[in-house]
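Note that one protein chain of the assembly has been removed; the remaining protein chains are unaltered in position.
The chains carry the letters A and B, assigned in the order they are written, with residues numbered from 1 in each.
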Amino acid sequence: MAKFIDSVKKYVKDLFPQKIQRKTIESDYVLETENLGISFGGLKAVQSVNLKIKKNEIYGLVGPNGAGKTTVFNLLTGVYQPTEGTFYLSGEEFRGLPQEQTNHKGIARTFQNIRLFNNMSVVRNVMVGLHNQDEYKCTVLESVLRLPRHFRIEKKMRERAKELLDIFGLKEERNNLACNLPYGKQRKLEIARALATNPKLLLLDEPAAGMNPNETEDLMDTIRLIRDKFDMTILLIEHDLKFVSGLCDRITVLNFGTVLAEGTAEEALNDPEVVKAYIGN
Amino acid sequence: MEIIMTIINGLSIGGTYAMIALGYTMVYGIAKMLNFAHGDIIMVGGYTIVLFFPISPIIGVIASVIFCVTVGIVVEKSAYKPLRGASPLAVLITAIGVSKLLQSSAQIFLGSEPRGITFNFGNIQIGSVSISVLTLITILCSVAVMVALTLFVKYTKTGRAMIAVSEDRGAAQLMGINVNFIIMITFIIGSALAAIAGVFLVFKVQDVGTTFGAMPGIKAFAAAVIGGIGSIPGAMVGGLVLGFIEAICGMVPALSPYTDAIEFAILIIVLLVKPTGFLGKKRREKV
Partner (left out) sequence: MKKSLKSFTKHYLNYSVIGAILIVFSIISLVSPMKTSMVFLFQQITVAVIMALSLSLVVGFLGELSLGHAGFMSIGAYLGGKIALVIIEAGDLKSSNILVFIVAVLVGAACAALCGFIVGFAALRLRGDYLAIVTLAFGEIVRVIFTHSDPESFGGALGLKSPSFGMKETFVLVIIGILLILFTLFVIQNLLRSKAGRAITAIRDNEIAAKATGINVTKHKLMVFVISAAFAGVAGVLFSYANSPVKADTFDYNYSIEILVMVVLGGMGSINGSIISAVLITVLNNRLTTILTGDNAVFKDLFYAVILILIVIYNNAPGLKGFREKYNLKNFMNKILKKKHDPSEITNDAARWDVVPTKIEMNEVLSTDIVVDKVGRGDDSADIRERGGNK
C-alpha cells in the first residue's frame, strides 16, 4: 500500500513537472558535458563523463558491450535524465529537456536498430524530420482549411526533402515504402531524416553495424560528406576500430560507464588501460 | 453482523473473479494476448452445467470442464495460432470476433431464452450469522484452485517451462521448449478455471443467457490488470479487491446501481497511476 501511495505521489509530480533553471555558459565547444552520469537504483550506469567536442569534429565513442555508450546517447537526447552532472550545447544547458525539445534545439540521432516509419514512403520519412523547424511552421487549422500557407509549406518541404534524398542517393526510391529499402539504404535514410531536423550535433549509434566492408567504406565517405556539406559536428558510437581510427578526429573510450581514455584514435587505443579492457591482462 | 456478511460475500465474489482472472493473466503472460473470448468460455461452461445437471451434478461439472477445454483448444488452434507473430492489435480484434462467434453460436444452438437451474444448497448457522453453503464452497474451492495452480507453476517441469516462455519466447524455444504446446496447456488451464467459475456463477445467478459470461469476463480482466497482469498472486489480489468493492456496493443501496461504473472507475485510476497494477512487474522500453 505504501508503494502504491508513492506511485500516486509520483504521478501527481509527473503531471506538474518542476521548472528546471537552465543556465548558459561561455563555451567554445559544440557539446560540453560536465560530470554527466546516471544511476539506476543505486547502480551507476554512467558516471562522470566529460566530453568536449569542437565544431566540425567527428568524435567517436568507443567501448566494449555494456560500457554505457548508448546510455550516454540516451542522456544527450533526453530519453533519460541525468542524475548527476549536466551538459551544454553551444553553451546552452540541455538537462531536463524532453526528447522533442532536445531535437528541436539541435541534437538529432539515429538508432542502433534502425527505426524508420516503415509504412510511409521514403520522402515522407524525411518530411517528418522537417516538421519541427520554424521555417516550415503551419498550424493544424491552416492545414485543415487548406489556406495558401499549407500548400506553400508542403511544396517547400517536399523540395527540401528531395534535395536531402539526392545527397544520399535515395532520390530514385523516394516513393518506395521505407521498409522495402535494402539495409544500407535504410541506414542512410535514417541519417537523412536526422539531418532534416537541422541539428547542430548529429549522434550516430553504430552506423556501420551489419554492413559489409564496401558499404562501410561508402558510409565513411557519406559521413565525411555530411560534415563538410552541412558544416556538422558528429558524435558516433562504433565497435569497428578500423572504422573509428579511419574516420574520427578524436575518441573517448568508455568501460563500465567511466572514461578510460581520450584523445586521438591512435593515442587512446594504445592506452594501456584500453588495451587491458579489450584484450585482458 | 453486516460486516461479516459483507466480508464473506466479498470473498466469494472475489474468489470467482480471481479464478477467471487467473485464466486471463496466464494467457496474457504466456501467449502475450488479451483473450477477449475468455468470458464466453464461462458462458459455455454455464450452459453445459445447465444441460447436464439433471443427469447428475458431478457429471455436469466434469462435462462443463471437458467441454470448455475443448472449446478453448479449438479456438486457440483455429483463430489465434495463425496469428502468432502478428501485431497484438490484430490478435485482439480476432479475439473480439471469437467472442461474438461463441455468443451467437450459443444462441443458434440453444435459443435466446435464458436457461437456469435452481438448486438449494441450504445454509449453515454460525453464531448469529447464516451463511449459504454455496458461498462457502466457492471460497474453499477458489482457494484450493489457487494453491494448486501456484504449486503447479512453481514445482513442475511444465510450470517452469511456462515461466520461461513468458519471460522470453524465443530463448525458451532455443532451450528446447515446445512453445506451441505450452501455450496450449495455458489455454487448457485457463478454460478449465473458466468452467469452474462458470459453474459457481450459474448456481449464484441461476440464469444463463448468451451474454452471461461477458460482464464477469470483463470485470475479471479488470481484476487481473488491477492486480498486475501476468502475476498469479496479482490476479487473486485484484479479484478480491473487486469482490469486496462489489460486496460493499451491494450493501449500500445508494451505490448499488453504479457498481459497474465504480469498479471500472477504479480500474482506470489504478491503470493511470500504476499501469503495472499492484503486483505486476515493471518492464521498460529499450531505446
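By definition in this document, a contact is a pair of C-beta atoms (placed from the backbone, for glycine too) under 8 Å apart; a residue touches a chain by one contact, two chains touch by 3 or more.
Every value quoted in this text rests on a predicted model; they were computed, and no experiment measured them.
Undergrad: Thinking of the whole complex, not just what is shown, which of B:F67, B:F187, B:F221 or B:F278 touches the missing chain?
TA: Considering all chains, including the one not shown, the answer is B:F221.
Undergrad: Just name the one of A:T33, A:N74 or A:S90 that touches the chain not displayed here.
TA: Of the listed residues, the one touching the omitted chain is A:N74.
Undergrad: Which of these, A:G60, A:G85 or A:G129, touches the one chain of the complex that we don't see?
TA: A:G129
Undergrad: Out of B:I124, B:A144, B:A171 or B:A261, which is the one that touches the chain we can't see?
TA: Selected residue, touching the omitted chain: B:A261.
Undergrad: Touching the hidden chain in the complete assembly: which of B:S56, B:T70 or B:S104 does that?
TA: Counting the whole complex, the residue in contact with the absent chain is B:S104.
Undergrad: Which positions on subunit A touch the chain that was left off?
TA: That gives, for subunit A, the contact residues 10-11, 14, 17, 38-41, 43, 45, 64-66, 68, 70-71, 74-75, 77, 79-83, 99-100, 103-104, 108-109, 111, 115-121, 124, 127-129, 131-132, 136, 138, 140, 143-146, 150, 153-154, 157, 175-177, 180, 193-194, 197, 256-257.
Undergrad: When the complex is taken as a whole, what residues of subunit B touch the one chain not shown?
TA: Considering the whole complex, subunit B reaches the absent chain at 28, 32, 34, 79, 82-90, 92-94, 96-101, 103-105, 107-108, 111-112, 214, 218, 221-222, 225, 230, 257-258, 260-261, 264-265, 267-268, 271-272, 275-276, 282-287.
As a working rule, only the chains that are shown with their structure count from here on.
Undergrad: Averaged over CA atoms, how far is the centre of subunit A from the centre of subunit B? Could you give it in whole Å?
TA: Computed value for the inter-centroid distance: 46 Å.
Undergrad: Given the complex with subunit A, which residues does subunit B contribute to the contact?
TA: Residues 272-274, 278, 287 of subunit B touch subunit A in their complex.
Undergrad: Mind listing the subunit A positions that touch subunit B in their complex?
TA: So the residues of subunit A touching subunit B come out as 4, 7-8, 11, 70, 74, 79, 111.
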